[in-house]
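Just one protein chain is left out here, and the rest sit where they should.
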Amino acid sequence: MLLEVRDLHVEFRARDGVARAVNGVSYGVAAGETLAVLGESGSGKSVTAQAVMGILDTPPGRITGGEILFQGRDLLKLTREERRRIRGAEMAMIFQDALSSLNPVLTVGDQLGEMFVVHRGMSKRDARVKAVELMDRVRIPAAKERIRQYPHQFSGGMRQRIMIAMALALEPALVIADEPTTALDVTVQAQIMELLAELRRETGMALVLITHDLGVVADVADRIAVMYAGRIVESAPVHDLYRAPAHPYTQGLLDSIPRLDHKGRELHAIRGLPPNLLTVPSGCAFHPRCPRARDECRTDVPPLHTVDARRGSACHLWRECLHG
Amino acid sequence: MAEPILEVRGLVKHYPLTRGVRFGRRAGAVRAVDGVDLTLGRGETLGVVGESGCGKSTLARLLVHLERPTAGAIHYKGEDITRLSGRALRAVRRNIQMVFQDPYTSLNPRMTVGDIIGEPYEIHPEAAPKGERRGRVQELLEVVGLSPEHINRYPHQFSGGQRQRIGIARGLALRPEVVVADEPVSALDVSVQAQVVNLLARLQREFELSYVFIAHDLSVVRHISDRVAVMYLGRIVETGTDTGIYDRPAHPYTQALLSAVPVPDPEGREKRERIILTGDVPSPADVPSGCRFRTRCRMAQERCALEMPELAAPTGGGPTGSVAVHEVACHFA
Partner (left out) sequence: MSELIDPVAGIGAETASARLDRPRSLWSDARRDLCRNPVFVVSALVILFLVFVSLWPAAIASGSPLACDLAKSRQGPGPGHPFGYDGQGCDVYTRTVYGARTSVTVGVCATLGVALLGSVLGGLAGFFGGAGDAVLSRITDVFFAIPVVLGGLVLLSVVTSDTVWPVIGFMVLLGWPQISRIARGSVVTVQQNDYVQAARALGASHSRILLRHIAPNAVAPVIVVATIALGTYIALEATLSYLGVGLKPPSVSWGIDISAASPYVRTAPHALLWPSGALAVTVLAFIMLGDAVRDALDPKLR
């Protein structure tokens, strides 16, 4: 495993109490693999990623337990300086909002080149040559000329390409993409996802794709981890999960997608609302919304049951769910 | 098609661009909406899809009179309402209401839910006598699936989906006939979107509403719409029944748009053919000549730069009947 998150716990101290944003999350990413972390807002999918990257705001956030093993080392035991050296060089992140992630007063070339100056100790001139190469690689036309432009002079799709270029600059083994296309239009989203797929094939990097979009996941993921209220509720290879979900939440999400044969009829909506992290329901956090909920679901937190060698489901009733 | 309730002819909205601080000269215009024709039938849902910058939100604002069109006309039940003002405009507003995209900015944080949903009655006192208003607000809360006891709460005490329900209740208070919904579910969590889509569908049946449903999510639009119009850079490039558009898209843009939507099913994804458009949508302040899509179109030829294609029935496709149900603005369709 390239990255292994083990029993990670993250808390946030809010005005009204302590929010357990991540509540015992474990997942692994093999080299070259694409793992999709699927979840709604508040599921803890982004917080987990921030903890892995070491960019969690502390305070108010706090990692209260667990391990993050990256290439065999526990990142949580490293010093600030050691983590900083890993960040960017060995693991990188792509954010949803490219405009606010780029510095508006520096040219794109300076920002791309900075990666090489800081991490590789290159001269400014060499770094600039590298920056042009990178922009070519993410297929920004006329890279030589555009390198002197500022972020606001690029369109949303082009800015996201620049972000990707920055993430890939030092050829990291792992890239975490947090909703990389949510702010983009579908036609541009298709471009960016295609680019990511190509770059992944070229570099052999592993990708953790954080998203709420079931369509994007089905398109690119090898494996999926579904998060709900700070826990992983189901983890499975992509084909298995779409063919036969083993958790009622996953099932609900898949059923709520508008389908052709349901035209004009009610969508299968999941009832109720995502839980507030300050008052997560007892037992299985999904039980108030779950059509299968029984008494044990209200009291006992379900562990991640082994469905088969490659799948897990945190549902007491995963067998019924899988077969019915 | 049912009898038309809302008809839009040649609608144009240009925002002038000025140079200089205050008293600058005119330097071109943002052509947000640039000649749109639409017809909404009674009880029908017309889906409008397009990417950001295509003018769909401006179109929504024009339909509910939040903006004055630069040119063109809007007819409501045959009456030209484009330039109404004062009392006459207020009367029309009762019948055409809007549901907004962002449930966080569309409710006044300083007002209680009761005040928010009841405000339409204060603005239009003739709609409900004073004594009945509170009861009506509670009824509306129930209709949209909220507890009537929540009447004294503030918006921030609700989740996004619940707030959107409050916004919908406000839009329904005056019993409008037409509701313009501008991306009503795109700001909501996935598991909540379906609830709101179902709610809108149920309300349409209960209150005999006609919807203009504006969205960028093509699958949601398909689910709820009877007819669909595809917009690109301020113009409608294709319009037709939902099956016509989704199964036999005739415009190269519609084809690309549909093929770009990720399919929520990994089966056979390796073999899926995608039309990946190059480049971005041009700025509406600097619109290409002729066909607006030609800069990204794989079929573009010289003719496309010179002549602007008009909406017309696609050759060969579509049933030849009394009404042209499927129309496309492309020289080669």
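Should a chain be cited, it is by its letter among A and B, assigned in written order, with residues numbered from 1 in that chain.
Here, a contact is a pair of C-beta atoms (placed from the backbone, for glycine too) under 8 Å apart; a residue touches a chain by one contact, two chains touch by 3 or more.
No experiment lies behind these values; they were computed from the predicted model shown.
Only one of B:55, B:160 or B:244 touches the absent chain when the whole complex is considered: B:160. Listed residues A:8, A:273, A:307 or A:321: the one in touch with the omitted chain is A:273. When the omitted chain is restored, the residue from B:108, B:243 or B:289 that touches it is B:108. One chain is missing from the display, and on chain B it is touched by residues 22-23, 61, 64-66, 89-90, 93-94, 97-98, 100-102, 105-112, 116, 119-120, 122-124, 147, 152-154, 156-160, 162, 167, 170, 174.
As a working rule, only the chains that are shown with their structure count from here on.
Taking each chain's centre as the mean of its C-alpha atoms, chain A lies 31 Å from chain B. Here chain A touches chain B in the complex through residues 40-41, 155-158, 185-191, 193-194, 212-219, 221, 238-239, 242-243, 249, 252-254, 256-258, 260, 262-263, 266-271, 273-274, 289, going by the rule given at the top.
By the touch criterion stated above, chain B contacts chain A in their complex at residues 51-52, 159, 161-162, 189-195, 197-198, 201-202, 216, 218-220, 222-223, 242, 256-257, 259-267, 269, 274, 276-278, 280-281.
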